[in-house]
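One protein chain omitted, others in place.
Labels run A and B following the written order; every chain starts at residue 1.
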Amino acid sequence: MSDILLSAHNLSVRFGGVLAVNKVSFEVQRGEVFTLIGPNGAGKTTVFNLISRIYTPTTGHIDYKGQTLTQVPPHAVAGLGIARTFQNIELFEHASVLQNLLIGRHVHNRTSFWSQLLFTRSVHEAELATRRKVEEVIDFLDLQHYRDTLVAGLPYGVRKVVELARALSTEPDLLLLDEPSSGLNMEETSDMAFWIQDIQHDLGITVLMVEHDMSLVSKVSDRVLAMNQGEVLALGTPAQVQADTAVIEAYLGGADDAASLRRVA
Amino acid sequence: MQELQVIFSGIAQGCIYGLIALGFVLIYKATETVSFAQGELMMLGAFCGLACVSGLGLPYWLAIPAAMLAMAMLGWLTERVVIRPVLGQPAFSIVMLTIGIGYVARGLITMIPDIGTETLAFPVPYKDTVFNLGGVVLGATQVVVVVATAALSLLLFLLFRYSRVGIAMQAASQNQLAAYYMGIPVKRLNGMVWALAAAVAAVAGLLLAPITFVHANMGFIGLKAFPAAVVGGFGSLPGAIVGGVIIGVVEALSGFWLPEGFKDIAAYIVVLLMLVLKPNGLFGEKLRKKV
Partner (left out) sequence: MRFIFKTDYDQDIRLFKHSGQVFWYGLLLVFLVVAPWLIEEYWLAQMTFVMIYGVVGLGLMVLAGYTGLFSMGHAAFLGVGAYTEAVLAAKGWPFPVSLAMAAGLSAAVGAVVGLPALRVKGIYLGIATLSFGFIVEEGLARWERVTGGNAGMHVKAVDLFGLDTSSNEGFYGVCLVVTVLSTLAVINLLRSPTGRAFVAIRDSEISAQSMGIHLARYKTLSFMISAALAGVGGALYAHKLQFISPDQFNILQSVDLLLLVVIGGLGSIHGAFLGAIFLITMPQLISLGKDYLPAFIGQAPGLQGLVYGLVLIAFVMFEPMGLYGRWLKIRTWIQLFPFYRKGMFKRQKSFQKSDRLK
């Protein structure tokens, strides 16, 4: 069995006159934390949207577990074991945290419409099983006090965690995290770093993430891909990529700044 | 020959639909609120004109601006009292609110003793004039509708293209909070838009009154204006007029060629076809959320 979980081959997508992603290729190994970095507009979230099948590539293709994703409809992506969080939180505002997470279990639903209508014994059992699974995620991320709170009333930092929790509820093999630490303070960011490590080591989930916080990137990533203007700049370990001159030029800042970054890494 | 006649009356009718549609596209562009009260505002405009002419004895050319002004004030007042407090609520609730406004308007008019339940004639100086263009007989009432619509559309186009007001309205409709931060007087703007929309509805009412007479249920014609707005593309001002004319012509021809009953639903069949083929209408824009 191949060690490669996801691979992008010569991926390009064009929106009108804009080439948002240009011949991007990379491979994500099973069990690793793979990070995409780059300035805003580099095409990182677009790559995510290509994997989630929100967009269709103009050329190139994505393979997941040996199967090409190009024909897969968007709602089937979760069933394949891919979960994602969104850059600008897309939670179900008028539902409680618990309900958001329960919705995350949708892909594992095996009960039919008619048995739900009658709420048979099997539906009841399924509901209890779903609840138990969701409670595991709540435990993992310490969301107990927020269980019954409506999402609309939660502060930003907690919403980010709920977004992560909801993605974890789907029991994915591959987790796409879009800027998990944006908007979080230092303490919340270090919590997030620990969680990502736990997700990798305890839950065995492969993580593909987009991130701007270089200290977080250095701490948790196994490999980093730097992008700029839709193209690949460099690929390697966090240290290798941060030392790459093209990356420093485009994203990290001039020679003086690179030295200070290396100290943090 | 008869087809031309039918088509022209369809165009005239379509202009009315277009004017009403123009009213709620205006409101939609500025506040992203859909107002189901435009039909009733049109009805009120017609009654207002009637009151000016028959009740106050004003000459026709004075009654028009008077009615428009009165309706503009009513529109501004409605926005101030009823719409402003509820902005921020889901779109569905605001639509229900405007339906309520329509009910209130219709109810109040119907309650006026002796007048509310009657169908009244609207005296206009050009009522009996007809034009004869190579065999096609055109009633002056219809010609006036078309000419007035064209003139009004041009005025509004200039207003939105070359004034800051137009841009400010669009900004407020897309993100109210950001518009506030940019110093746009959103509340004042909204009041202006409703006043403008009410004035446009008044014009529609004054133009329609000689054709269908003035009565409390005139507003139901406003329902056909929604297909007009959809065909043109919600959010497009020229689209509203074009959509209206298309609906009007299709309707008139359906009544002429197709069996009975099709005329009433022609507009709705057109809109369904439009939603299947080109959901954003002829001039509408396709927007997509970036996640």
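A few points about this structure:
To be clear about the criterion, a contact is a pair of C-beta atoms (placed from the backbone, for glycine too) under 8 Å apart; a residue touches a chain by one contact, two chains touch by 3 or more.
Bear in mind that the values here come from a model prediction, so they are computed numbers and not experimental data.
By the touch rule given at the top, the unshown chain touches A, B in the complete complex. The residue touching the chain not shown here, chosen from B:Tyr60, B:Phe213, B:Tyr268 or B:Phe283, is B:Tyr268. Contact with the chain that does not appear here is found for just one residue of A:Ala95, A:Val158, A:Leu203 or A:Ala243, A:Ala95. Looking at B:Leu58, B:Val143, B:Leu223 or B:Leu282, the residue that reaches the missing chain in the full complex is B:Leu223.
In the full complex, the hidden chain is touched by subunit B at residues 28, 31-32, 34, 82, 85-89, 91-97, 99-111, 113, 116-117, 173-177, 180, 216, 223, 226-227, 230, 234-235, 260-261, 264-265, 267-269, 271-272, 275-276, 279, 287-289, 291. Where subunit A meets the missing chain, the touching residues are 52, 54, 73-79, 83-84, 86, 90-95, 98-99, 102-107, 109, 111, 113, 116-119, 123-124, 127-128, 130-132, 135, 152-153, 166, 170.
Methods note: only the chains that are shown with their structure count from here on.
Between subunit A and subunit B, the centres computed from C-alpha atoms are 48 Å apart.
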